[in-house]
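Dropping a structure here in structure tokens format, bear with me for questions.
Shown here: the complex without one of its protein chains, the others still in place.
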Amino acid sequence: MQKLINDPDNYVDEMVDGMVSAYPERLTRVDDTKVLTRDSLIDGKVGIVTGGGSGHEPTHAGYIGDGMLDGAAAGEVFTSPTADELDTLAQACDTGEGVLCVVKNYEGDVMNFDTAAEMAEIEDVTVEQIVVDDDVAVEDSLYTSGRRGVCGTIFVHKAVGAKAAAGGSLEEVAAVGEKVIDNVGTMGMALTSCVTPAKGEETFDLGEDEIELGIGIHGEPGTERTDQLSAEEVGTHLTENVLDDLDPAAGTEVAVIVNGMGGTPLSELFIVNNAVQSTLEAHELDTWETMVGDYMTSLDMRGCSVTVCTVDDELKELFAAPADTPALTRAGDDE
Amino acid sequence: MQKLINDPDNYVDEMVDGMVSAYPERLTRVDDTKVLTRDSLIDGKVGIVTGGGSGHEPTHAGYIGDGMLDGAAAGEVFTSPTADELDTLAQACDTGEGVLCVVKNYEGDVMNFDTAAEMAEIEDVTVEQIVVDDDVAVEDSLYTSGRRGVCGTIFVHKAVGAKAAAGGSLEEVAAVGEKVIDNVGTMGMALTSCVTPAKGEETFDLGEDEIELGIGIHGEPGTERTDQLSAEEVGTHLTENVLDDLDPAAGTEVAVIVNGMGGTPLSELFIVNNAVQSTLEAHELDTWETMVGDYMTSLDMRGCSVTVCTVDDELKELFAAPADTPALTRAGDDE
Amino acid sequence: MSEDIHERQRPVVLEAINAVADRIESEQDHLTELDSAIGDADHGANLTRGFSSVREELEEIEDEPIDAIVKEVGTTLISNVGGASGPLYGGTLLTASQELTDGFTAESSVAFAEAYLAKVKDRGDATVGDKTMVDTLTPAVHTYKKSIEEDELPPLTALAKAVDAAERGVEYTVPLKAMKGRASFLGWRSVGHQDPGATSTLYILEELLAVAET
Partner (left out) sequence: MSEDIHERQRPVVLEAINAVADRIESEQDHLTELDSAIGDADHGANLTRGFSSVREELEEIEDEPIDAIVKEVGTTLISNVGGASGPLYGGTLLTASQELTDGFTAESSVAFAEAYLAKVKDRGDATVGDKTMVDTLTPAVHTYKKSIEEDELPPLTALAKAVDAAERGVEYTVPLKAMKGRASFLGWRSVGHQDPGATSTLYILEELLAVAET
């Protein structure tokens, strides 16, 4: 499988450079790290940071900017950043008001963020962590790692970013993050595996007529392999599963992401969206906003995920608030 | 090759529906056509429309909205819309100030737009056409079809959209469009062919270690097939070829698009961007703005194109002006 | 009297249209294959979409005079084909149909053929040797005209000769470098490939001949 790369070992390093050279006025790289921060911090604002393995672009650093993140740490492809990088990140984004880390639930990320928080507190930086676990495909229990954090994280970034921009305290900002986490669910599927730069071939083999349901964003196989489904069946199945989990009352307003996994033509996502919307309608839900595109990817995987978040006035205001980042912009006046 | 589709014959129809159901407050579909227009026209503003084959999403309808397009017609995949749809489009977007059609150079599009213009004038709608032909890979001569119109069209949309929003007359709007056309060049490459929904297999075969240089956006083979190149070689080669054509003086400011063809991970585009920027620097050019992402795609093709546009104060102002469309947003205050 | 000729020719014309539609459908994959090599892999689909629509609309106009039927075929192709072949196959019929107010005669058929060719060249800004359908049409129309006007052959014989000439036109496109159409974007790489539009034009002529012969 061909890729537009140089040395696979330098993949993340070069990507981070490429982001900075694309947006030199927006992004700054902390020397000798893969940590990116916004050009200049806003005094008195709670710092919002995140991080995780690379290969999910535009996640994470694509959401750095006004109204969303102050910084992000890039790990190796699909590998949590190391604790010292996360510590650097937290310290770099603190203006004295504390820092909120948005973590996608997985022990690797959680453990490294935990260690980083301990390291940062030694330097008198207050760090709060919220853990997103929106993947409804994964069985949740006290005895397991719980559910993965996937594309619902975008809604979390948007809400906490807006709250912090509006002057919210660390506690308040964390609280709106938790609110989104409580109200969001996602499920994904893949037509093909992705190809990591290191391995250079597909992570899992899929027959010509097979698909994977319940995949995450790390090229891991899903929870179920089935025969090929039509776009309509896929859209319906994913949405039904998410709604099953969220169980929103009829009449509830929802925000939706039909997310591409990196190798899916946008046209196909729009075709899937039809089924997503009719399923929502069938449940008498009211779509307040839909986003269709590549928001959290798995390299070049073909496939999609559907995220649904129930919204009230507070979340609508936060989601609609202005944002100006490479990957997501909200004018903030006409919604 | 698996795709997220239902019946391939309904591909475009369902995609257009999916766009409307994603952005019901932004887009309206003209009954019984594949024409999309913005929710409501702005009185006294020159209409800006475009169209072309489908499969290039977010091009075309993704750029409908404040500061860019008023409407777009979607043809079958890679096939120009028919003249009567283009006529409907022009009529739907006229407020009496005339309509500017942005056409990507290819006889199919040009001939259908020509016919549409004749049809529209019968209904007293003044239609001007500008033809984008930015693909430097194609040999240009009086005796050929000339160069293709590709990703440079995005800059044209942005400039004419901003000029029209600022109250420019049809003539003035067309003039800034021509100015962009005179100053923009693009070259593309592919690692793989795309797969059309109708054919279901790759349009051209490429060996594991081969790539195509000088491709367009319709799955046609390029002007040259070579051995695999690194991201650095690709970025340098494409940029050098574009600069060769534009031949800008040292010190010139440029706007840049590193465009993905639909199946390329964003991370790879950032890696390519490093080589693009160093090539620009080596030519002593000054990057004023860079856009990295999927702006004009070829379904699920893996590959990229590099677009360079030399900018002066007028173009910078137009490019930076506010825009609010599904695929491109400019806050318009902080550039 | 001129109504007579319309009545008389109508069944043949309708049969010819159906035959062309059948042929295009059965050659769809082959045409797309040719278009994959030097174009965008849709020529077969484009024409099939167009001629299927023509077939569906035929019922509504089957009582009209010949020129109206041909014109309607053109209109339907324009609004269903798109791409380059829509205007080239459709718009041309709109114009050329004007020569058929008295139906097909030896004379009017030459005028029709000439008008058609002129319109293709004009619309497409193409000339012989550009590796397009013009390469098929030009020798076919020239041969037809000379066979009728100079050699005073009956139209059927003239048409058969025209088809022969068209065949050579298709072959002729293979070694050419494309100057017009999508294939021109490939430059020298277009050499060695047969032009899809030139090929579909030959198929249409072959069907016209087959129906005329029966």
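Things worth noting here:
Per-chain numbering from 1; labels A, B and C assigned in written order.
Basically, a contact is a pair of C-beta atoms (placed from the backbone, for glycine too) under 8 Å apart; a residue touches a chain by one contact, two chains touch by 3 or more.
Computed from a prediction, not measured in an experiment: that's the story for all the values here.
Counted over the whole complex, the shown chains touched by the missing one are A. Of the listed residues A:Asp17, A:Asp94 or A:Glu220, the one in contact with the hidden chain in the full complex is A:Glu220.
Where subunit A meets the chain that is not shown, the touching residues are 53, 75-85, 106-108, 111-112, 114-115, 135, 137-139, 143-145, 148, 196, 198-199, 203-204, 216, 218-224.
As a working rule, only the chains that are shown with their structure count from here on.
When every chain is reduced to the mean of its C-alpha atoms, the one closest to the centre of the whole protein set is B. Within subunit A, not a single residue touches two or more of the remaining chains.
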